[in-house]
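One chain of protein is taken out of this complex; the other chains stay put.
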Amino acid sequence: MVNRRNAVRILLAAALVLLGVYLYTSGKQHQMFVDNMGVEIDGRTYAPEASVRVAFDGGEPLELASGDRDVTQVVGPSHSVKVEVLNESGDVVKTLEGEFRWVSAKKGMFSIPAFLGGAPSPMIDSPGAE
Amino acid sequence: MNEKLKAFIEEAGWPRVIIGLFLLSLFVAAPFVRVRVDASISDTLVRFGMNGILVLAMVPMIQSGCGLNFGLPLGIIAGLLGAVTSIQLDLTGVLGFAAALGIAIPLAVLLGIAYGLLLNRVKGDEMMIATYVGFSSVAFMCMMWLLLPYTSPNMIWGYGGSGLRTTISVEGYWLHILSDFLSIQIGPYLYIPTGMFLFFGFMCFLMWAFLHTKTGTAMTAVGSNPEFARASGIDVNRMRVISVVLSTVLAAIGIIVYQQSFGFIQLYMGPFYMAFPAVAAILLGGASVHKASMVNVVIGTLLFQGILTMTPSVINSLLQTDMSEVIRIVVSNGMILYALTRKVQVKR
Partner (left out) sequence: MKAYTPKEKLQHFLISNAVPIIFILMSAIAIPLSGFSATYLVQEMLIRLARNSFLVLSLIIPIVAGMGLNFGMVLGAMAGQIGLILVSDWAVVGMRGLLLAALIATPIAVALGYVCGAVLNRAKGREMVTSYILGFFVNGIYQLTVLYAFGKLIPIANSELVLSRGYGIRNAINLAGMRHGLDYLIPLRIGNLNVPVGTYLTIALFCLFIVWFRRTKLGQDMRAIGQDMGVAGAAGIPVEKTRIIAIIISTVLACYGQIIFLQNIGTMNTYNSHDQAGMFAIAALLIGGATVSKATIPNVFVGVILFHLMFVVSPMAGKQLMGQAQIGEYFRVFVSYGIIAISLALHAWKRQKDRERARRSLRGEA
């Protein structure tokens, strides 16, 4: 029987399911690798910086030298990032802020050179994926 | 035929039928998974003897209308005190066993009277209160086991020097004193603890005889119709106290028999959940919340202990996991739940 009462119930159930989906996607914590190595995407190569400092979603910054790889946790599907390129004495030479979206656990590595070089997405294949 | 089967299931109740079939299938499956049937039967028999009297302890209170005695730990505590004191006095063999009983029984009578007087004031709510009386007495004794001035080096903590151990071996005192009396050993696996069975049989006989005395019939009358009993001049409260005392005394005897077979006295939280298997067993045997017989005790204990012995060995070899604990919880509490929800339904 599709009367008003049942319709309300179905709508309510659907709303709760949607809320669940929203909570799942927006609250899911991902393990993300952060990489400062040379990388090739779609035929373009991006060279690493000598030393960078990177912070995700306004959190604790990580410092990576050329060839370094680190791991961090991010929550949810879209993120802000702030990359500061440092010179030898540790001063900030260049700052770049931007947004990116989480793709999948398979593409779970944030490539700093790709981000600084303006690649369409900074996310590249995770080291464990292959 | 079909009608007869239906009537039988109706009579026995579907949980009992399911559990009976389950046990049967376990015995059938046992040889296929290389579990020795004779060893299993032997285990079942030993456990049957160990637990029989504890289950028997349910009978008087059920008969007098006090419900299922979830307060069994109270009597068990009396038994523990008797056992521990007998070891403290360094009494061995039959003498030690008799001393344990001799100390435990008067204690159980005293505790039983107090417990019975309490239950007389809470008619209708006996079971819940009994549960918590049992629990709190166990917790109280936990403190006492630490504080009581027992000194036998076999019982106290080695390093601390004070307080009793959680498990105390009765080896060298009265281990298997009943079990080994006239015991029969067939082949390397099958062992029948005749003495324990004789003792259990004797207790059942006493209980049966008691229920046929004037006091016993009066007690049953109180259970089946308190108003009628009162009208015919029976002192309802006195009958109830007698039943509680009997139950408590049987629990005390039961635990000592249990220990002499098991080999250890378990103190502290040991007796905590001991009421539940006994309650489940008698219900499994066909008793209800207000009616129980010796047949219920024997069948129930055999079935319940059969399941407890067979599930670990058979299910383990079948599925490679130990599910016995979970099965025990589901079976025993399911049985109690069935009995609790059934009586009202029949009445209506």
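Read from first to last, the chains carry the letters A and B; within each, the first residue is number 1.
Criterion: a contact is a pair of C-beta atoms (placed from the backbone, for glycine too) under 8 Å apart; a residue touches a chain by one contact, two chains touch by 3 or more.
This is a predicted model, so every value here is computed, not measured.
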Across B:Met128, B:Leu206 or B:Val295, the one contacting the chain not displayed is B:Met128
Filtering B:Ser136, B:Thr167 or B:Thr213 for touch with the omitted chain leaves B:Ser136
For subunit B, which residues touch the unseen chain?
70, 118, 121-125, 127-129, 131-133, 135-136, 139-140, 142-143, 146-147, 163, 276, 321, 323, 325-326, 329-330, 333-334, 336-337, 340-341, 344-345
What residues on subunit A make contact with the chain left out of this view?
16, 19-20, 23-24, 26-30, 75
